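Only one protein chain is missing from this complex, and each of the others stays in its spot.
Going by the order they are written in, the chains are A, B and C; count residues from 1 in each one.
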Amino acid sequence: MAGKNFLSRVVTPFFVVLKHVVNQPVTHKYPYERLKGFDRTRGRIVLDIERCIGCGACGWICPDSAIQMKFVEGSKVTHPAIDFLKCSFCGLCVEICPREALKMTNVVELAEDEYRELVYTPEKLSIEPNLKDILPMMKYELEPVITPRKMGYSRRRIEK
Amino acid sequence: MKDMLPYRYHPFNEIVELEGGLFQVNMGPQHPISGQGRFIVITDGEIVYKIEMDIGYSHRGIEKILENRSFIQGIIPLERMVMLDTSNIVMGYVMAVEKLYGVEPPPRAQYIRTIIMEFNRIISHLYALGLFAESAGWNPAIFLWTTADREPVLDILEMITGARWSYSFFIPGGVRADLPNGVKERILTTLDYLENRVRVYEDAWIYNETFRMRTEGVGVLPRSKAIEWGAAGPNLRVSGVPYDTRKNEPYAAYGELDFKIVTHTAGDSYRRGWARVEEIKVSIDIIRQAIENMPEGRIRVALPPKPVEEEVLTRVESARGEINFYVYTEGRDRPYRVKISPASFRNFYVIEMLPTIQTIRFADVPPIIYSFDPWFLDADR
Amino acid sequence: MLEWINEFISRNLVTLIKILGFPGLIFILVFIIFAVWYQRKYLARLMLRMGPVHAGKVLGWLQLIADALKLLAKEIIVPRESMGKIFLLSAITLPVVPAAAIALIPFAKNYMILSVKGFTLPLFLAIMTLYPILIVLMGWSANNKFTIIGAFRSIYLDIAGEIPMILSAIGVMLWAGSYDLQEIIEAQKSIWFIVPQFLGFIVFLISYLAMIEKVPFDIPEAESELVFGYKTEYTGAVFLDTMLGDYVNLLAWALLMNTLYFGGYLGPSITGDPIIDGSIWTLVKLIIIITLTFTIIISYARLRIDQAVRLGWNYLIPLGVLNIVLTVFIKYILLGG
Partner (left out) sequence: MSPSEFINILKERFGDKILSYKIQGDKRIIVKIDSSIVEGFASFLKESGFDMPITMGATDFIKNKVFEIFYGIWSSQHDFVILFKYDIPRDNPRIKTLVNIWSGVQKFERETWELLGINIDGHPNLKPLLLPEDWNYEEEGYPLRKDFNLKRYIAPWGDES
């Protein structure tokens, strides 16, 4: 009881609480006002289908098995499809992508009515969300820590 | 004798009358205070006869999951173990992997890790304080204040790592990204703000006569019992055991920073809450020092192709106390066995044993339990 | 027939307005709606949030109506093991007791529902003692351990709170030299009783908090231990009724505090009409009192039942007796009556 007498222990809390009347609320009227995400905020993933070479590294690294390689009409190789209900937005697929075909945006509002709508096919994944600046997340020098070759990369998760 | 008494174990009945006029009161899993678990409280009127923690409602088998994922993949599910305190948890595993591979991350990475871990400790302690106040019968004022004060910290963490809770930021060999521009100023202003708010908590909460009445001398954990039962974290330190992994076995940048550890000898619920407020102050101090002494350089080193060690036991001071990882690997890129011993798992045992050494009233059960800051997700794994 | 009704209304117009309008049923309901809304917004402000904002564009006032409608639309569940009739009746009767006590409170000079003279303060306290009995009935008839523990705690609390409250009321009666609420108010013309009766006011304030069963004395409800105490089993409209009982209880005690210590309807004249003036001052003081109450209920932790009872018996009752002794000494010996 560091140097506080009984009376102040009883009375001070009341006035400390009362003082908060003048504080501004910290909450926001969410659907009406939205907070902007930060540059690095990890959100929906966008696929640049032109750059994708179908190597499947993203599907291999994904810790949640959220990525599967799917065939796309008019393309010779498979492209990633993401089940966003499984995705934990860790960004490992974006980081491992050798061609920088996968990019992360800071769009975090993904709620849908149905499970199926959250399974993004490669075509749906390549539609950029309605946002001016898509931010390639965490631009920094890639060091060979998790390159597929060193970690015993195999193609076992890739569907034919 | 007390804890050997046989009683009928009714998992789903609300309250069951037992022999000798004892009641079984189930606090949870649907109870305002319980969380993702259940406290089975056997009472004799208002006097508590026995507490038993029923955990496992959110057991996800993290240890098994880690066995089936490579080291880097394992970090992401491991974070889900305690969402409040992810970086401290992950640090133990990352450190184990680094020791297995025999690499030492660059100092800048260690400082960035320290900053993030201390911020994480702050938000975890703030949440714990809110829950403690709520369990002692506050209307949710303190809880909402702490929740509000976590926001600026979460913003900083989001700025640095890209997420509010599951950072996925520490990887074996370093961290995933350097500090972004402009974050230092923001960190410093936030620390000033937090210091002011801590003073508010002290005035409104710690130095509150009603709170003192409720918690002083309640749930006393003596030093010998704290060691014998294996208490962890601030709960151990206020019982007179000055053990803090950050100090005793320095990891990350803690060895180079100067800070004190919060200890006391009373070991009651009041001091356990007080210790968390004091630890927030210590964390603020540590972050200030880390920002000042931040070295330049790389943030990551590459891992060698194969692990050099076979097994390792790492200990890390998470917000709830020491968490240790025993990792055994057969020389592959994934562990063969991971044993996680989280702090809450040990603290739950301490809570169960408390009624054997003192009289506890029914109304004191929630404050005692929340003074230990247990987290069912932590204990369940 | 119509003539009879006409005659009845014209003869009893004032009484009817008093019973149905102000300060009767409609006033109580409106005031409680206001109090609930005010509590939500004010406490939200203290907790750094906004409170309801969405329903009803201005300050979320429609949220209350929506919540009430939601509760009304819910199924009323009577537990199989409970004593159904007592379970429901005791809850339904709950708001009636404090509402009956409000009938004795003068809202302005010579303006109360029951125009009785004489022992109105003892009568008020006597009526309010029925409230805990209903709570015990509620908790006991629901046949649930949480409700029973809550009800018993309520009894302990009322024993600990009611006696100090009566003692502090005796102090006021002695100082005013009257048992009558209106005469007590009139006696405060020179100075409000909060000044000469400050010790009594402290005793009254603490036992007031115990009687309205809010933090730090919400021991019978004790959310973190007993889920919702004696109200645990109530659903839908009956739950709404118990909530109503809570707030009417708060209103009755707050009015008594206003009457005893803050000069009731006294205040400078605005319109010149004594009834309107008095009512305005009563309401203003009432709002200040409940604001203070709401601030108190989020500033403190809940006491344990043994601590609350000890507070009542060991500290409040001796203080109350001391207050009486001091009152007698100062008023009748120093000041000579």
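Just so we're on the same page, contacts are C-beta pairs under 8 Å (C-beta built on N, C-alpha and C of every residue); 3 or more make two chains touch, one makes a residue touch a chain.
Note that the coordinates shown come from a computational prediction; the quantities given were computed from them, not determined experimentally.
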Name every shown chain in contact with the chain that has been left out of the document. A, B
For the chain left out of this view, which of A:16, A:81 or A:102 touches it? A:81
So one chain is hidden, and I want to know which residue out of B:121, B:150, B:281 or B:346 touches that hidden chain in the complete assembly. B:346
For the chain left off this view, which of B:88, B:110, B:324 or B:371 is in contact with it? B:324
Of B:64, B:199, B:260 or B:332, the residue touching the omitted chain is B:64
Residues of chain B in contact with the chain not shown: 3-4, 9, 11, 55-56, 59, 61, 63-64, 68, 99, 227-230, 241, 243, 248-249, 309, 311-313, 315, 322, 324, 326, 328, 336-337, 339, 341, 345-346, 348-349, 353, 380-381
If the missing chain were put back, which residues of chain A would it touch? 65-66, 68, 81, 83, 85-86, 115-116, 119
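As a convention for this text, only the chains that are shown with their structure count from here on.
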Between A-C and B-C, which chain pair is linked by more C-beta pairs in contact? B-C
Roughly how many whole angstrom separate the Cα centroids of chain A and chain C? 53
Per-residue multi-chain contacts in chain C, two or more chains: 46-49, 298-300
Could you tell me which residues belong to chain B and also touch two or more other chains? 141, 145, 148, 204, 208
Contact set on chain B toward chain C in their complex: 14-15, 23, 25, 27, 31-33, 46, 133-141, 144-145, 148, 204, 208, 210-211, 213-214, 361-366
Which positions of chain C touch chain A when the two form their complex? 42, 44-50, 53-54, 295-296, 298-300
Chain A contacts chain C in the complex at 13-14, 16-18, 20-21, 23-27, 29
